[in-house]
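Of the protein chains in this complex, one is absent; all others appear in place.
This part shows chain A:
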(Lines give C-alpha, C1' and ligand atoms only; values in the text may rest on other atoms or scores of the structure.)
Protein backbone atom coordinates (compact mmCIF):
# COMPACT_ATOMS: atom_id res chain seq x y z
CA UNK A 1 0.00 0.00 0.00
CA UNK A 2 2.73 2.39 0.89
CA UNK A 3 4.50 1.87 -2.39
CA UNK A 4 1.85 3.54 -4.51
CA UNK A 5 1.52 6.32 -2.02
CA UNK A 6 5.24 6.79 -1.93
CA UNK A 7 5.19 7.01 -5.64
CA UNK A 8 2.50 9.63 -5.70
CA UNK A 9 4.42 11.70 -3.21
CA UNK A 10 7.46 11.58 -5.34
CA UNK A 11 5.55 12.78 -8.31
CA UNK A 12 4.72 16.04 -6.64
CA UNK A 13 6.55 18.94 -8.21
CA UNK A 14 9.75 20.01 -6.63
CA UNK A 15 9.86 22.94 -9.02
CA UNK A 16 7.07 24.53 -10.93
CA UNK A 17 7.73 22.41 -13.96
CA UNK A 18 4.41 20.59 -13.68
CA UNK A 19 2.46 23.76 -13.73
CA UNK A 20 4.55 24.89 -16.67
CA UNK A 21 3.84 21.71 -18.56
CA UNK A 22 0.14 22.00 -18.04
CA UNK A 23 -0.06 25.62 -19.00
CA UNK A 24 1.54 24.82 -22.32
CA UNK A 25 -1.31 22.55 -23.27
CA UNK A 26 -2.96 23.79 -26.47
CA UNK A 27 -6.27 25.48 -25.99
CA UNK A 28 -7.76 24.01 -29.10
CA UNK A 29 -9.15 20.92 -27.42
CA UNK A 30 -11.79 22.61 -25.36
CA UNK A 31 -14.82 21.66 -27.39
CA UNK A 32 -17.26 19.79 -25.15
CA UNK A 33 -19.76 17.09 -25.84
CA UNK A 34 -22.16 18.85 -23.56
CA UNK A 35 -22.10 22.58 -24.25
CA UNK A 36 -19.32 24.53 -22.59
CA UNK A 37 -20.58 26.86 -19.88
CA UNK A 38 -20.89 30.56 -20.45
CA UNK A 39 -18.99 32.55 -17.87
CA UNK A 40 -21.46 34.29 -15.59
CA UNK A 41 -21.22 37.71 -14.04
CA UNK A 42 -20.02 37.41 -10.50
CA UNK A 43 -21.74 38.68 -7.44
CA UNK A 44 -18.39 38.80 -5.69
CA UNK A 45 -14.97 39.64 -7.05
CA UNK A 46 -13.04 37.15 -5.00
CA UNK A 47 -13.60 35.27 -1.80
CA UNK A 48 -10.48 36.53 -0.06
CA UNK A 49 -11.21 37.36 3.56
CA UNK A 50 -9.49 40.03 5.59
CA UNK A 51 -7.04 38.77 8.19
CA UNK A 52 -7.18 35.22 6.84
CA UNK A 53 -4.36 33.89 4.73
CA UNK A 54 -5.12 32.90 1.18
CA UNK A 55 -4.50 29.23 0.70
CA UNK A 56 -3.59 27.92 -2.71
CA UNK A 57 -3.21 24.63 -4.47
CA UNK A 58 0.15 24.61 -6.15
CA UNK A 59 -0.49 21.35 -7.93
CA UNK A 60 -1.84 17.89 -7.52
CA UNK A 61 -1.14 14.54 -9.06
CA UNK A 62 -2.58 11.11 -8.98
CA UNK A 63 -1.64 7.76 -10.34
CA UNK A 64 -4.20 6.30 -12.70
CA UNK A 65 -7.12 4.82 -10.88
CA UNK A 66 -6.96 1.17 -11.68
CA UNK A 67 -9.55 -1.47 -11.36
CA UNK A 68 -8.59 -3.37 -8.26
CA UNK A 69 -5.95 -5.94 -8.95
CA UNK A 70 -2.97 -4.02 -10.27
CA UNK A 71 -0.49 -1.83 -8.48
CA UNK A 72 3.18 -0.91 -8.63
CA UNK A 73 5.89 1.72 -9.03
CA UNK A 74 7.96 3.42 -11.75
CA UNK A 75 8.59 7.07 -11.94
CA UNK A 76 10.96 8.80 -9.56
CA UNK A 77 11.61 12.49 -9.21
CA UNK A 78 13.50 14.46 -6.69
CA UNK A 79 11.53 16.02 -3.88
CA UNK A 80 12.54 19.06 -1.87
CA UNK A 81 12.63 17.55 1.55
CA UNK A 82 12.83 20.65 3.74
CA UNK A 83 9.98 22.58 2.14
CA UNK A 84 7.13 20.52 3.47
CA UNK A 85 6.04 21.39 7.00
CA UNK A 86 3.52 18.67 7.44
CA UNK A 87 1.96 15.71 5.65
CA UNK A 88 -1.64 14.56 5.94
CA UNK A 89 -3.11 11.58 4.19
CA UNK A 90 -6.54 10.09 4.09
CA UNK A 91 -7.33 6.43 3.86
CA UNK A 92 -10.31 4.25 4.63
CA UNK A 93 -9.50 0.58 4.89
CA UNK A 94 -6.60 0.55 7.30
CA UNK A 95 -3.79 -1.93 7.36
CA UNK A 96 -2.98 -2.78 10.95
CA UNK A 97 0.76 -2.72 10.30
CA UNK A 98 0.65 0.77 8.79
CA UNK A 99 -1.99 2.41 10.90
CA UNK A 100 -0.32 5.77 10.30
CA UNK A 101 0.16 5.15 6.61
CA UNK A 102 1.00 8.82 5.95
CA UNK A 103 4.14 8.62 8.04
CA UNK A 104 5.31 5.34 6.53
CA UNK A 105 4.74 6.62 3.03
CA UNK A 106 6.46 9.92 3.76
CA UNK A 107 9.52 8.11 5.05
CA UNK A 108 9.49 5.68 2.16
CA UNK A 109 9.15 8.52 -0.32
CA UNK A 110 12.26 10.15 0.99
CA UNK A 111 10.63 13.11 2.62
CA UNK A 112 12.63 14.55 5.44
CA UNK A 113 12.32 12.38 8.50
CA UNK A 114 11.84 15.68 10.31
CA UNK A 115 8.49 16.23 8.59
CA UNK A 116 5.65 14.92 10.72
CA UNK A 117 2.76 13.12 9.10
CA UNK A 118 -0.60 11.89 10.20
CA UNK A 119 -3.41 9.89 8.69
CA UNK A 120 -7.04 10.95 8.69
CA UNK A 121 -10.09 8.91 7.92
CA UNK A 122 -13.60 9.99 7.02
CA UNK A 123 -14.71 7.30 4.59
CA UNK A 124 -15.02 8.54 1.00
CA UNK A 125 -14.16 12.09 2.00
CA UNK A 126 -10.92 11.15 3.74
CA UNK A 127 -8.80 13.05 1.22
CA UNK A 128 -11.08 16.05 1.57
CA UNK A 129 -10.52 15.88 5.29
CA UNK A 130 -6.76 15.71 4.69
CA UNK A 131 -6.93 18.87 2.55
CA UNK A 132 -9.13 20.84 4.91
CA UNK A 133 -7.02 19.81 7.87
CA UNK A 134 -4.09 21.26 5.94
CA UNK A 135 -6.08 24.39 5.17
CA UNK A 136 -6.72 24.79 8.88
CA UNK A 137 -3.03 24.42 9.73
CA UNK A 138 -2.05 27.06 7.18
CA UNK A 139 -4.89 29.46 7.97
CA UNK A 140 -4.07 29.41 11.65
CA UNK A 141 -0.44 30.19 10.79
CA UNK A 142 0.96 26.93 12.09
CA UNK A 143 2.33 25.75 8.74
CA UNK A 144 3.09 27.18 5.31
CA UNK A 145 3.46 24.11 3.15
CA UNK A 146 1.35 21.00 3.40
CA UNK A 147 1.18 17.84 1.39
CA UNK A 148 -2.30 16.39 1.53
CA UNK A 149 -3.72 13.40 -0.24
CA UNK A 150 -5.24 10.00 -0.01
CA UNK A 151 -4.57 6.43 -0.86
CA UNK A 152 -6.52 3.25 -1.19
CA UNK A 153 -5.50 -0.25 -2.02
CA UNK A 154 -8.65 -2.24 -2.48
CA UNK A 155 -6.81 -5.21 -3.98
CA UNK A 156 -5.04 -5.89 -0.72
CA UNK A 157 -7.35 -5.20 2.16
CA UNK A 158 -6.48 -6.68 5.51
CA UNK A 159 -8.52 -9.74 6.37
CA UNK A 160 -8.74 -10.52 10.02
CA UNK A 161 -8.98 -13.78 11.82
CA UNK A 162 -12.33 -14.29 13.46
CA UNK A 163 -12.82 -12.79 16.89
CA UNK A 164 -12.66 -16.23 18.53
CA UNK A 165 -9.38 -17.02 16.77
CA UNK A 166 -7.90 -13.65 17.69
CA UNK A 167 -8.88 -14.12 21.30
CA UNK A 168 -7.33 -17.58 21.37
CA UNK A 169 -4.10 -16.37 19.82
CA UNK A 170 -3.86 -13.49 22.26
CA UNK A 171 -4.58 -15.79 25.18
CA UNK A 172 -1.94 -18.22 23.93
CA UNK A 173 0.60 -15.44 24.07
CA UNK A 174 -0.27 -14.82 27.68
CA UNK A 175 -0.42 -18.48 28.70
CA UNK A 176 2.55 -19.39 30.82
CA UNK A 177 2.53 -23.13 31.24
CA UNK A 178 2.21 -25.93 28.75
CA UNK A 179 -0.95 -27.01 30.53
CA UNK A 180 -2.58 -23.63 30.04
CA UNK A 181 -1.61 -23.66 26.38
CA UNK A 182 -2.95 -27.13 25.82
CA UNK A 183 -6.21 -26.32 27.51
CA UNK A 184 -6.54 -23.26 25.29
CA UNK A 185 -5.75 -25.21 22.16
CA UNK A 186 -8.29 -27.82 23.14
CA UNK A 187 -10.94 -25.10 22.81
CA UNK A 188 -10.07 -24.62 19.15
CA UNK A 189 -12.93 -25.21 16.75
CA UNK A 190 -12.76 -25.38 13.01
CA UNK A 191 -15.02 -22.36 12.57
CA UNK A 192 -12.37 -20.20 14.25
CA UNK A 193 -10.59 -20.27 10.94
CA UNK A 194 -13.31 -18.56 8.95
CA UNK A 195 -11.98 -15.09 8.28
CA UNK A 196 -13.66 -11.76 8.83
CA UNK A 197 -13.81 -9.76 5.62
CA UNK A 198 -13.91 -6.01 5.89
CA UNK A 199 -17.35 -4.99 4.69
CA UNK A 200 -18.37 -2.06 2.55
CA UNK A 201 -21.41 -2.01 4.82
CA UNK A 202 -22.43 0.66 7.28
CA UNK A 203 -21.53 -0.32 10.81
CA UNK A 204 -24.67 1.23 12.22
CA UNK A 205 -27.19 -0.25 9.82
CA UNK A 206 -25.37 -3.23 8.36
CA UNK A 207 -26.53 -2.13 4.94
CA UNK A 208 -24.13 -2.04 2.03
CA UNK A 209 -23.79 1.28 0.30
CA UNK A 210 -25.10 -0.04 -3.01
CA UNK A 211 -28.17 -1.34 -1.28
CA UNK A 212 -28.75 2.04 0.31
CA UNK A 213 -28.19 3.77 -3.06
CA UNK A 214 -30.80 1.52 -4.64
CA UNK A 215 -33.31 2.42 -1.97
CA UNK A 216 -32.39 6.08 -2.30
CA UNK A 217 -32.97 5.95 -6.05
CA UNK A 218 -36.33 4.27 -5.44
CA UNK A 219 -37.29 6.86 -2.82
CA UNK A 220 -36.68 9.62 -5.36
CA UNK A 221 -38.24 7.55 -8.14
CA UNK A 222 -35.08 7.52 -10.25
CA UNK A 223 -35.54 4.96 -13.01
CA UNK A 224 -33.04 2.40 -14.20
CA UNK A 225 -32.89 4.11 -17.61
CA UNK A 226 -32.10 7.51 -16.08
CA UNK A 227 -29.31 5.91 -14.09
CA UNK A 228 -27.84 4.13 -17.09
CA UNK A 229 -28.02 7.31 -19.16
CA UNK A 230 -26.18 9.26 -16.52
CA UNK A 231 -23.50 6.57 -16.22
CA UNK A 232 -23.07 6.58 -19.99
CA UNK A 233 -22.61 10.35 -19.89
CA UNK A 234 -19.92 10.01 -17.26
CA UNK A 235 -18.00 7.43 -19.28
CA UNK A 236 -18.40 9.32 -22.54
CA UNK A 237 -17.18 12.58 -21.04
CA UNK A 238 -14.30 10.85 -19.27
CA UNK A 239 -13.23 9.15 -22.50
CA UNK A 240 -13.32 12.44 -24.32
CA UNK A 241 -11.37 14.19 -21.58
CA UNK A 242 -8.82 11.40 -21.57
CA UNK A 243 -8.47 11.44 -25.35
CA UNK A 244 -8.03 15.19 -25.32
CA UNK A 245 -5.41 14.92 -22.61
CA UNK A 246 -7.40 16.94 -20.13
CA UNK A 247 -6.81 14.57 -17.22
CA UNK A 248 -3.46 16.20 -16.64
CA UNK A 249 -3.23 15.30 -12.97
CA UNK A 250 -2.49 11.70 -13.92
CA UNK A 251 1.12 10.57 -13.80
CA UNK A 252 2.21 7.24 -15.29
CA UNK A 253 2.76 4.36 -12.95
CA UNK A 254 4.63 1.09 -13.44
CA UNK A 255 2.92 -1.93 -12.04
CA UNK A 256 5.62 -4.37 -10.88
CA UNK A 257 5.76 -7.31 -13.24
CA UNK A 258 3.25 -5.69 -15.53
CA UNK A 259 3.08 -2.83 -17.97
CA UNK A 260 3.26 0.79 -17.11
CA UNK A 261 -0.16 2.26 -16.59
CA UNK A 262 -0.67 5.70 -18.01
CA UNK A 263 -4.42 5.98 -18.07
CA UNK A 264 -7.41 5.37 -15.84
CA UNK A 265 -8.36 1.85 -16.76
CA UNK A 266 -12.04 1.94 -15.90
CA UNK A 267 -13.27 4.31 -18.60
CA UNK A 268 -15.44 2.14 -20.83
CA UNK A 269 -18.20 3.89 -22.68
CA UNK A 270 -20.80 1.28 -23.54
CA UNK A 271 -24.28 1.44 -24.98
CA UNK A 272 -27.60 1.75 -23.19
CA UNK A 273 -28.68 -1.57 -24.69
CA UNK A 274 -25.72 -3.36 -23.23
CA UNK A 275 -26.11 -1.65 -19.87
CA UNK A 276 -29.78 -2.63 -19.76
CA UNK A 277 -28.76 -6.29 -19.90
CA UNK A 278 -26.99 -6.19 -16.55
CA UNK A 279 -28.67 -7.66 -13.50
CA UNK A 280 -29.11 -5.57 -10.36
CA UNK A 281 -26.08 -5.84 -8.15
CA UNK A 282 -27.57 -5.19 -4.72
CA UNK A 283 -31.34 -5.46 -4.48
CA UNK A 284 -31.99 -8.66 -6.36
CA UNK A 285 -33.80 -9.30 -8.58
CA UNK A 286 -35.72 -6.05 -9.00
CA UNK A 287 -33.33 -3.24 -7.98
CA UNK A 288 -31.99 -0.59 -10.33
CA UNK A 289 -28.37 -0.18 -9.25
CA UNK A 290 -26.07 -2.29 -11.42
CA UNK A 291 -22.34 -2.64 -11.87
CA UNK A 292 -22.59 -0.28 -14.85
CA UNK A 293 -24.17 2.59 -12.99
CA UNK A 294 -22.05 2.35 -9.83
CA UNK A 295 -18.57 3.64 -9.22
CA UNK A 296 -16.09 0.81 -8.99
CA UNK A 297 -13.58 0.14 -6.27
CA UNK A 298 -10.05 0.87 -7.33
CA UNK A 299 -6.52 1.16 -6.09
CA UNK A 300 -5.25 4.65 -6.38
CA UNK A 301 -3.49 7.51 -4.72
CA UNK A 302 -3.53 11.23 -5.05
CA UNK A 303 -1.56 14.04 -3.49
CA UNK A 304 -1.65 17.80 -3.47
CA UNK A 305 0.77 20.52 -2.52
CA UNK A 306 -1.07 23.19 -0.54
CA UNK A 307 0.63 26.44 0.51
CA UNK A 308 -0.02 29.83 1.90
CA UNK A 309 -0.25 32.12 -1.15
CA UNK A 310 2.68 34.35 -0.19
CA UNK A 311 4.87 31.33 0.43
CA UNK A 312 4.03 29.83 -2.96
CA UNK A 313 4.75 33.09 -4.73
CA UNK A 314 7.97 33.58 -2.80
CA UNK A 315 9.11 30.13 -3.91
CA UNK A 316 8.32 30.95 -7.49
CA UNK A 317 5.32 28.71 -7.94
CA UNK A 318 2.35 29.59 -10.05
CA UNK A 319 -0.61 28.38 -7.99
CA UNK A 320 -3.57 26.71 -9.67
CA UNK A 321 -6.42 27.68 -7.40
CA UNK A 322 -7.51 29.04 -4.04
CA UNK A 323 -9.15 26.73 -1.53
CA UNK A 324 -12.01 28.74 0.00
CA UNK A 325 -14.93 27.99 2.29
CA UNK A 326 -15.79 24.42 3.11
CA UNK A 327 -18.37 22.59 5.21
CA UNK A 328 -18.97 19.14 6.56
CA UNK A 329 -22.48 17.86 7.12
CA UNK A 330 -24.00 14.68 8.42
CA UNK A 331 -27.43 13.10 8.45
CA UNK A 332 -29.30 9.82 8.95
CA UNK A 333 -26.96 7.00 7.88
CA UNK A 334 -29.82 4.71 6.93
CA UNK A 335 -32.17 6.52 4.61
CA UNK A 336 -30.09 9.58 3.71
CA UNK A 337 -26.69 7.94 3.59
CA UNK A 338 -25.71 9.45 0.26
CA UNK A 339 -27.45 12.82 0.37
CA UNK A 340 -24.40 14.68 1.75
CA UNK A 341 -24.05 16.96 -1.31
CA UNK A 342 -27.67 18.07 -1.01
CA UNK A 343 -27.11 19.22 2.55
CA UNK A 344 -23.61 20.62 1.99
CA UNK A 345 -24.24 22.59 -1.22
CA UNK A 346 -26.57 25.32 0.10
CA UNK A 347 -24.57 25.58 3.30
CA UNK A 348 -21.26 26.22 1.60
CA UNK A 349 -22.80 28.63 -0.90
CA UNK A 350 -24.35 30.65 1.91
CA UNK A 351 -21.11 30.60 3.81
CA UNK A 352 -19.23 31.98 0.82
CA UNK A 353 -21.98 34.43 -0.06
CA UNK A 354 -22.48 32.90 -3.48
CA UNK A 355 -25.48 31.60 -5.37
CA UNK A 356 -25.81 28.60 -7.61
CA UNK A 357 -25.45 30.94 -10.64
CA UNK A 358 -22.01 32.04 -9.51
CA UNK A 359 -20.62 28.55 -9.87
CA UNK A 360 -18.97 27.79 -13.19
CA UNK A 361 -17.75 24.32 -12.47
CA UNK A 362 -19.42 21.58 -10.45
CA UNK A 363 -17.34 18.58 -9.44
CA UNK A 364 -19.37 16.07 -7.44
CA UNK A 365 -18.31 12.65 -6.32
CA UNK A 366 -20.35 10.12 -8.29
CA UNK A 367 -20.79 7.16 -5.95
CA UNK A 368 -23.74 5.86 -7.95
CA UNK A 369 -25.76 7.25 -10.82
CA UNK A 370 -28.82 6.83 -8.68
CA UNK A 371 -27.17 8.75 -5.86
CA UNK A 372 -26.25 11.73 -8.09
CA UNK A 373 -29.71 11.85 -9.62
CA UNK A 374 -31.38 11.51 -6.20
CA UNK A 375 -29.29 14.45 -4.99
CA UNK A 376 -30.39 16.45 -8.04
CA UNK A 377 -34.02 15.69 -7.28
CA UNK A 378 -33.65 16.37 -3.57
CA UNK A 379 -32.10 19.79 -4.21
CA UNK A 380 -34.85 20.58 -6.67
CA UNK A 381 -37.67 19.51 -4.33
CA UNK A 382 -39.47 21.99 -2.10
CA UNK A 383 -41.02 19.12 -0.16
CA UNK A 384 -37.68 17.55 0.70
CA UNK A 385 -35.85 20.75 1.56
CA UNK A 386 -38.71 22.01 3.72
CA UNK A 387 -39.34 18.78 5.58
CA UNK A 388 -35.84 17.47 6.02
CA UNK A 389 -33.44 20.38 5.69
CA UNK A 390 -35.49 23.00 7.49
CA UNK A 391 -35.15 25.42 4.56
CA UNK A 392 -37.89 27.61 3.20
CA UNK A 393 -37.22 26.98 -0.46
CA UNK A 394 -35.52 24.37 -2.55
CA UNK A 395 -31.82 24.57 -3.26
CA UNK A 396 -32.43 24.63 -6.98
CA UNK A 397 -31.57 22.58 -10.01
CA UNK A 398 -27.96 22.00 -10.96
CA UNK A 399 -26.91 22.98 -14.49
CA UNK A 400 -25.90 19.69 -16.06
CA UNK A 401 -23.76 21.43 -18.67
CA UNK A 402 -21.38 22.52 -15.92
CA UNK A 403 -21.45 19.24 -14.06
CA UNK A 404 -18.58 16.72 -13.97
CA UNK A 405 -17.64 17.55 -17.57
CA UNK A 406 -14.48 15.47 -17.46
CA UNK A 407 -16.12 12.36 -16.10
CA UNK A 408 -16.40 11.35 -12.49
CA UNK A 409 -16.05 8.51 -10.05
CA UNK A 410 -18.43 6.38 -12.13
CA UNK A 411 -16.00 6.34 -15.04
CA UNK A 412 -12.63 7.25 -13.53
CA UNK A 413 -13.01 4.99 -10.53
CA UNK A 414 -13.21 5.60 -6.84
CA UNK A 415 -10.34 4.75 -4.54
CA UNK A 416 -12.11 5.59 -1.25
CA UNK A 417 -9.38 7.62 0.34
CA UNK A 418 -8.08 9.40 -2.75
CA UNK A 419 -11.11 10.76 -4.58
CA UNK A 420 -11.23 14.09 -2.71
CA UNK A 421 -7.99 15.35 -4.23
CA UNK A 422 -9.04 14.25 -7.69
CA UNK A 423 -12.22 16.31 -7.35
CA UNK A 424 -10.34 19.43 -6.32
CA UNK A 425 -7.71 19.01 -9.07
CA UNK A 426 -10.41 18.43 -11.67
CA UNK A 427 -12.17 21.56 -10.43
CA UNK A 428 -8.97 23.62 -10.55
CA UNK A 429 -7.99 22.33 -13.97
CA UNK A 430 -11.46 22.83 -15.38
CA UNK A 431 -11.58 26.41 -14.09
CA UNK A 432 -8.31 27.11 -15.88
CA UNK A 433 -9.43 25.35 -19.00
CA UNK A 434 -12.99 26.61 -19.19
CA UNK A 435 -12.27 30.06 -17.86
CA UNK A 436 -14.59 30.20 -14.88
CA UNK A 437 -13.95 31.64 -11.45
CA UNK A 438 -15.72 29.47 -8.88
CA UNK A 439 -16.09 25.77 -8.55
CA UNK A 440 -18.15 23.76 -6.13
CA UNK A 441 -16.77 20.42 -5.02
CA UNK A 442 -19.07 18.08 -3.12
CA UNK A 443 -19.05 14.49 -1.98
CA UNK A 444 -20.97 12.05 0.14
CA UNK A 445 -19.44 9.49 2.46
CA UNK A 446 -20.28 6.43 4.49
CA UNK A 447 -21.76 7.19 7.87
CA UNK A 448 -24.19 9.64 6.28
CA UNK A 449 -21.65 12.44 6.05
CA UNK A 450 -20.95 14.94 3.36
CA UNK A 451 -18.54 17.66 2.33
CA UNK A 452 -18.51 20.67 0.05
CA UNK A 453 -15.81 23.21 -0.77
CA UNK A 454 -15.52 26.27 -2.95
CA UNK A 455 -12.45 26.31 -5.19
CA UNK A 456 -11.61 29.66 -6.76
CA UNK A 457 -9.50 30.00 -9.90
CA UNK A 458 -6.10 31.61 -9.42
CA UNK A 459 -5.81 34.71 -11.59
CA UNK A 460 -3.74 33.91 -14.64
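To be clear about the criterion, a residue touches a chain if its C-beta (ideal position, glycine included) is under 8 Å from a C-beta of that chain, and two chains touch if they have at least 3 such contacts; residues count from 1.
Heads up, the rule we're going with is that contacts and distances are computed from a predicted model.
One chain of the assembly is not displayed; among "Trifunctional enzyme subunit alpha, mitochondrial", "Auxin-responsive protein", "cAMP regulated phosphoprotein 19" or "ATP synthase subunit a", its UniProt protein name is "Trifunctional enzyme subunit alpha, mitochondrial". The omitted chain makes contact with just one of the residues A:310, A:332 or A:350: A:332. Only one residue in the set A:215, A:240 or A:433 touches the chain that does not appear here, and it is A:215. If you put the hidden chain back, the residue from A:206, A:274 or A:397 that touches it is A:206. Check A:103, A:377 or A:422 against the missing chain and you find that the one touching it is A:377. In the full complex, chain A makes contact with the omitted chain through residues 203-206, 211, 215-216, 218-221, 283, 286, 332, 334-336, 374, 377-378, 381, 383-384, 387-388.
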